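Only a single protein chain was left out; the remaining protein chains are all shown in position.
Residue numbering begins at 1 within each chain, and the chains themselves are lettered A and B in the order written.
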Amino acid sequence: MPLGRLGALLLLAPTLLLMLLIFVGPIGWFLSAALGELGSLSEIWEEAVATLGSRTILAAILNTNWIAFLVTLVVLALGYPLAYALTRAKGLAFTAILVCILLPYFTSVIVRTYAWMVLLGRNGLINQALLGLGVIQQPLELMYNRTGVIIGMTYVLLPYMILTLYSAMKAVDPRLLQAAEGMGASPFEVFRKVFFPLTLHGVVAGALIVFILGVGFFITPALMGGPGDIMIAMLIEREIELTQNWPVAALMTLVLLAVTLSLYAVYHRFSAERPGLAA
Amino acid sequence: MSGLVIRTALVRALVTVFCVGLLAPIVIVVIASFSGDGYLKFPPSSFSLHWYDRFLGDARWRNALLNSLWIAAMTCVIATVLGFLAAYAMVRAGFKGKGALTAFLLAPLIVPHVVTAIAVYFLSAPWGLIGVKPWIALTHAVVALPVVLVILQSALQAVDPNLERAAMICGCTRFGVFRRVVVPLALPGAISAALFSFLTSFDELMISLFLAGVRSETLPVRIWNSLLLEVEPTIAAVSTVLIAVTVVALLADWGVRRLRGARLAG
Partner (left out) sequence: MPRDSGPATTPAILLEGLTKRYGAETVVADVNLDIAPGEFLTLLGPSGSGKTTTLSMLAGFVLPDAGRVVLAGRDVSKAPPRARGLGMVFQNYAIFPHLDVFENVAFPLRVQRKPQKEVETRVWDALQMVKLTGFEKRYARQLSGGQQQRVALARAIVAHPPVVLMDEPLGALDKNLRYHMQVEIKEIQRRLGTTMVYVTHDQEEALTMSDRIAIMNHGRIAQLGPPREVYEKPENAFVARFLGEANLLAAKPAAGGAVTAKGAPLEAGSGALGAEGGFLFVRPEKVTLSAGAAPAGPNRLSGTIRHASFLGNVVRYAVELGEPEPLLVDAANAAGAAIFGPGETVTASWDAGDCRLLAG
């Protein structure tokens, strides 16, 4: 029974109101009010150029994108074979792999980060084990640096990649692979010429999602990173917590929003053409 | 032939290593939380519940747990009810711009939580809304809504529109159709949605960090605050509680799905 336009609007109204009141409204209000403190548009522009041109902030922007990019690569490299294993697994093996992906996926980010801090710390389990085995003489610096950030973020973002890739791989008709084999292609050729091209859209979608989420990361780099791993989200928080510098925070928010939303637009167009990937 | 065997074994080993790597950190935290040692050591030399004693014996931690539960419960109700109505509209109504609306409704998942948190904080501070639990729950609901919508849209899509027509012919009003047909049929989906929205709020840190204040400190916020000081084992106990809640929610969801599968299977 189709709903009328009015009925649909009525049912959507509470949700839209909530989104307006607690999402769009505050973001818009924050940006306009905080930037408005700077005065006219040209003054905002001057401040923007000065702020975003400053060493710390420029470094943070570059850092953020570079870290997100590295994490995307690592996540892709780890996620592709795991997603493939999940696609091929049956019965108990399938359930086991799925549990290994879903349990971390739905565990709090702070808990997941903490778990890695326990493992990677100077007196963490990995160092204890390596020292105990005599592999190393000095504890390795695995945390409070770039390595820690990459490991922690990879762990948090890996499930997103696997699940996106899995839905793309599941959609590949196994008969196509059999056909390619039947025509004499080697397993590697089947993978390179048939399977990989058919799952490429999943790779792009997964990479976009991971990058988008990675760019906005805060918790993991804040806890596991060193002084050289300041990301934009951390800088924004710092401006507000320490100096209450709203205009600068707003400018950086604007940058962060611009990056994520434009990539989201790409992702949305991309997944709209291939239904089943949305969300 | 033997090459194939070796390759299969290799792939199996690789997958096993990956899976262990995914699960190990969580398992280790859980095991460490039962340690009887005075500091974090693995494997523990003895087992005890004293870190749980520390956790539950501390009024601040206890309060944090209660705050988290209370806020998550409110979030769950708000997000599930609003999401149900919205998902129904999205599934049944034919209007232009549905794709754009979907993208908009899913945006809170994409926009970095730090942005949402700061913006709502900017608005809340002057109005004295910091630490107000229903307000935190409403904000968590915004973040939980995308998940709820995705789950409920797929649940509602599975409800045959002819069933609704049949109910109307049988004399039902719009509301009657909703109560007697739509809600019962989408109930497993609604339960899933409720579980995941609860979990979203229970685990959320970024927004709580800005909005909770001292009054409504949640478990993740409390963990964050103590992590900044030191990696103490009490956190392992608290983390285990959070993990347990996740496991329970996932098991409940699995049970509900099985039930639905058994009930609707042909």
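Quick notes on this one:
Keep this in mind: contacts are C-beta pairs under 8 Å (C-beta built on N, C-alpha and C of every residue); 3 or more make two chains touch, one makes a residue touch a chain.
The model shown is predicted, which means the values in this text are computed figures rather than measured ones.
The missing chain, though absent from the display, is touched by one residue of B:A167, B:A194 or B:I223; that residue is B:A167.
Subunit B residues in contact with the hidden partner, per the touch definition given at the top, are 160, 162-163, 165-173, 176, 180-181, 184-185, 263-266.
Throughout what follows, only the chains that are shown with their structure count from here on.
Inter-chain centre distance (subunit A to subunit B, centres taken as mean C-alpha positions): 18 Å. Taken together, the subunit A residues at the contact with subunit B in this complex read 1-5, 7-9, 11-12, 14-15, 18-19, 21-23, 25-27, 29-31, 33-34, 78, 81-82, 85, 96-97, 99-104, 106-112, 114-119, 121, 123, 125, 128, 155, 158, 212-213, 215-219, 223, 233, 236-237, 240, 246, 249, 253, 256-257, 260-261, 264-265, 268, 272, 278-279.
Interface residues of subunit B facing subunit A in the complex, by the touch rule stated above, are 11, 14-15, 18-20, 22-23, 25-26, 28-29, 32, 40-42, 78, 81-83, 85-86, 88-90, 92-95, 99, 101-116, 118-123, 138-139, 141-142, 145-146, 150, 161, 164-165, 168, 174, 177, 196, 199, 202-206, 220, 223-224, 227-228, 231, 235-236, 239, 242-243, 246-247, 249-250.
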